[in-house]
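Removed from the display is one protein chain of the complex; every other protein chain stays in position.
Order of writing sets the chain letters: A, B and C. Residues in each chain are counted from 1.
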Amino acid sequence: MSNIDVAPNTEATMTINVLYFASLADEANCQEETVSVEQSTSLTELYEQLSQKHRFSRPQAELRVAVNDYFAKWTDQIYDGDSVVFITPVAGG
Amino acid sequence: MSNIDVAPNTEATMTINVLYFASLADEANCQEETVSVEQSTSLTELYEQLSQKHRFSRPQAELRVAVNDYFAKWTDQIYDGDSVVFITPVAGG
Amino acid sequence: MTDNVHSHSMSIKRSIDEAYLIAERDGFALLDVAIDEGRLKNTLDDDSCGAFVCFEGRVRNHNNATSVERLTYYGYEDLALNQGRAIIEEAKKRFEITHAIAIHRIGALEIGDVAVWVGVVSAHRYPAFDACRWILDTIKADIPVWKQEYYDNDVSKWLSNNG
Partner (left out) sequence: MTDNVHSHSMSIKRSIDEAYLIAERDGFALLDVAIDEGRLKNTLDDDSCGAFVCFEGRVRNHNNATSVERLTYYGYEDLALNQGRAIIEEAKKRFEITHAIAIHRIGALEIGDVAVWVGVVSAHRYPAFDACRWILDTIKADIPVWKQEYYDNDVSKWLSNNG
């Protein structure tokens, strides 16, 4: 269990479910994980933490983010129980 | 037999086959006629003669013309045996 | 307004199979029966093509505010084939497309029937869209096909694409 699965020394944590797709799933070597982070963690901070954990090759600037199955802004707040997906450049069509 | 079916008092005449489509066929009340005209008759003159005969409602300026199944210019020469069609505005599609 | 003055322009001289062969070879034909879209699409199959765009022009139940019951298309087939071949040749010069096929139907059509079908395949998508639209516009401008609409009151009218 890595250091981000349990938030260090704060009473208030939130549980976030993260799904991985495409190259991020390859790099994380999983399609889904549940992480426990500090209450005020931003989407940017969450990506930073997971990026360190999994050594993601893409900087955040190249990604979009979705919360609860809708595209979100990186500045949107997340809450306990939210589902978060980092979206690498898409390639449909 | 109208006066344009036999060219008056010239040794040299040419035979032109004229097809009618759409409103011109209605006005001519036929789909095809063979006319005999003077050797040097132009397409403009041919339309003028047939227009007088059949009282076509459209002026030549609104029409295109085809000779031997290709669009032609009104200034193109016609020859004995040619097939001529006056094309009212089209409405395909 | 007797029917026989238009009989030569309400049906094609060729057989249906000949019309499809001409469409496949030259890219354009007239047809006097329902257009078999699957047959046309099959002739456009090409593994190098990532894009297929097609247009179907169907008989609408109205023209502006007027209710349309049915309509009849009339065609000058020999000129239409020559002009159609030239249009498809020109489209292949203007746009980066692999192949294109168009068919215009003539004769009596009902509401919902397909009057014109244009299909284009290309490696990439924009040339297929551009060529399909250009071919359709050029067919509407230059192919010798005429249309008579019939309305509720049994009145009919010759239409024109250029006003």
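Simple rule for what comes next: contacts are C-beta pairs under 8 Å (C-beta built on N, C-alpha and C of every residue); 3 or more make two chains touch, one makes a residue touch a chain.
The structure displayed is predicted, hence computed values, not measured ones.
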Displayed chains contacted by the hidden chain, counting the whole assembly: A, C
Among C:13, C:94 or C:125, residue touching the chain not depicted: C:125
On subunit C, residues whose C-beta touches the chain left out of the figure: 45, 47-62, 111-112, 123, 125-126, 128-129, 132-133, 136
Chain not shown, touching residues in subunit A: 19-23, 25-26, 28-32, 66, 69-71, 85, 87-93
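The working rule: only the chains that are shown with their structure count from here on.
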Chain separated most widely from subunit C, comparing mean CA positions: A
Distance between chain centroids, defined by C-alpha means - subunit B, subunit C (Å): 27
Intercentroid distance (Cα basis), subunit C paired with subunit A, Å: 53
For subunit C, residues contacting two or more additional chains: none
Of all residues in subunit A, the ones touching two or more other chains: none
